[in-house]
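Please read through the structure below; I'll follow up with questions.
The complex appears here minus one protein chain, its other protein chains still in place.
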Amino acid sequence: MEFKTFVFYFLSAILVFAALRVITARNPVHAALFLVLAFFNAGGIWLLLHAEFLAITLVMVYVGAVMVLFLFVVMMLDINLERLRQGFWSYLPVGALIGILLVIEMAMVLGGRYFGLDAMPVPPEPMAGFSNTRELGRVLYTDYVYPFELASLVLLVAMVAAVSLTLRKRKNTKYIDPSLQVSVKREGRVELVKMQAEKED
Amino acid sequence: MNFVVPDFYPAAAEIFVAVMALVIMLSTTFARSIARSLGYFLCQFTLIAAAFITIGTMHGEVSYTFSNMFISDLMGDFLKVMIYFSMAIALLYGRSYLADRNINKPEYYLLAILMTLGMMVMVTSNHMLTMYIGLEMMSLALYALVAFDRDSARSTEAGMKYFVLGALASGLLLYGMSMVYGATGTLEFSGVAQSVYNQAANKPVLLFGLVFLIAGICFKLGVVPFHMWVPDVYQGASTAVTLILATAPKLAAFAMAVRLLIWGLFDIAEQWQTMLMLVAVASIILGNLAAISQPNIKRMLAYSGISHMGFMLLGLLSGVVEGDRHFALNAYSSAMFYAVAYVIMSLASFGMIILLSRAGFEAERIDDFKGLNKRSPWFAAVMMFVMFSMAGVPFFIGFFAKLSVLQAVVAAGYFWIAAVAVVMSVIGAFYYLRVVKVMYFDEPVDTAPIHAPAELRVLLSANGIAIAALGLAPQALMSICAYALLASL
Partner (left out) sequence: MEAMLQPVADLFGPTWPAVWTLLKIVAIIAPLLGCVAYLTLAERKVIGYMQVRIGPNRVGPFGLLQPVADGVKLLLKEIIVPSGANKGLFILGPILAIAPSLAAWSVVPFGDGMVLANVNAGLLFLLAITSMEVYGVIVAGWASNSKYPFLGSMRAAAQMVSYEVSMGFALICVLLISASLNLTDIVTTQGSGRFHDMGLSFLSWNWLPLFPMFVVYVISGIAETNRAPFDVVEGEAEVVAGHMVEYSGMAFALFFLAEYANMILVSILTSILFLGGWLSPVGFLPDGFIWLALKTACILFLFLWARATFPRFRYDHIMRLGWKVFIPVTLVWVVVVAVWMISPLSIWK
């Protein structure tokens, strides 16, 4: 076995295991951390495909930012697992039946026949000096500039939606305006009073 | 690097709306004191100006830009104009309603304009990527709008339901797109069509993807079996939002179906027609039967919307019969006519609910319409027009819409579907006529005078008259639909 193949199987095994643990872990924090592990291994597999930009961005965006905030929320939630598990066994037969059906159907269609090595030729090895980042940048800002700009507007929609649904101005909040704090002068705080010395006699 | 600056001219309207969305955002942020009406007026200005730009840049030929990701054709232009029109009316109807409930915020209008942009992108996309992005832009804005009345538990719950199910549907759609990509090696609709035509595509994978595409489209149209969200969301969202939800997005979803199925996968029409057949018949049956027992008029209209979308699909599924494509144009233009007619009727029906609502009172039970004739004979007449039209009573627009799709179905030889559809519309007439009955023959429960701004009254009246007038002379609209499709196909 080639070294690369070994690395691929190694990463894939961890990826599959981590992904399984995401849905089977009882503790939501553990599940979230396993998701982090899964992202990490997926990034590794992408690296094997010479997609270093995507791989590193995956780690940076999902592991470095999204999952941190996700953990933030999950840790603060007090999820009652018992209630979540209610009705699990009564739904299981139907769910399992549909799941198995789907798996069989997908296996029939997606089995090695159509997406195997014969159907999908191996892409040529990139030339020396090939930079995944440069190539992605090139197509992103030329051929795909329209969807790229639209995607930025989708993010804008998400921001506007999130802010408009959550921002509340509370009346009794004790907000301090930092610019006022900074511009405080001595005269505003201390008053020096000149007064005669008083003698006790 | 051979990069050619793309031709921006065909996309002038999209660019204008995108820029205006940013203008609205910034101006309402920095002019907080007048932001409410500023947002509204800028939004209306944008819609009207965009309509002029779209009509101004319209020309009969099909043109592509942005490396073939953007298609500009008459069908797209026509649907875009209809979308501006219905959004403008929906915002106008909803304005006083929102003000009464103190949710008349500038963000509402910002989200509405971004949603319009999303729909425009969907309508003009020639690429699965832009289609998906447009869909997400529209849906994200809609999720937020549904939950916009954030102090109302029902509205938040509706928003959550819509969001979770909508995300699932987006996932299905995306999965279907990736399968189609795997089978054909391209995401561009014309490329997909080419690959399917040349038999180069991998058929089983293509069909597998098709199933998921259909599921995604059906969710956005709100038809059986992906209809579960429709009644809850229609009922839970504030009526002004329901009004938006029930109108323009249907046109965008229609465009999505047409672009994906007819532009992209026309050569496997037989397969998707069979799937749509099941979906359409189930929707017509379930929508009409379930609407009968609804005491809540928003819920009733939601179920009636399910059946209407089923009818619309009847047009799409009777295009190709045993490889014969003669009926295609007729069938698809009947579906488009149906979608437009439904939007016009839907605007008026939810507009009536808004008219009867006021601060602290929602006219959402059918009982609230009792004795409307005694309170306002004119608006009772408008509501009667709407209900008759939806029921398919002759010489209203709804009748011709139903007639044209049924003609298409019969021409395609699906007599049993036509029979089911007719029987079900007769059953459906029952609940529409019940509303008419309570308006004219029952004593009013709610006797407060109808209190609504003048523009709402005028436009709603015009809307009611339009339903009747288009019913008397449907030819113009029908031929516009047919011509737009003919020039685009």
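Letters A and B name the chains as they come in the text, with residue numbers starting at 1 for each one.
One rule holds for everything that comes next: a residue touches a chain if its C-beta (ideal position, glycine included) is under 8 Å from a C-beta of that chain, and two chains touch if they have at least 3 such contacts.
On a predicted model such as this, the values are computed, not experimentally measured, just so you know.
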Chains shown that the absent chain touches, full complex = A
Query = If the hidden chain were put back, which of A:14, A:45, A:63 or A:165 would touch it?
reply = A:63
Remark   = Where chain A meets the chain that is not shown, the residues are 27, 29-30, 33, 36, 52-53, 56-57, 59-60, 63-65, 68-69, 71-72, 75-76, 131-133, 176, 178
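We take it that only the chains that are shown with their structure count from here on.
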Query = Can you list the residues on chain B that touch chain A in the complex?
reply = 1, 3, 6, 11, 18, 21, 25, 66-67, 69-70, 105, 107-108, 110-111, 114-115, 117-118, 121, 127, 129-130, 133-134, 136-137, 140-141, 143-144, 147-148, 150, 182-183, 202, 204-205, 208
Inquiry  = If we count contacts the way the header does, which residues on chain A are in touch with chain B in the complex?
reply    = 105-106, 108-110, 114-115, 119, 138, 142-147, 149-151, 153-154, 156-158, 160-161, 163-165
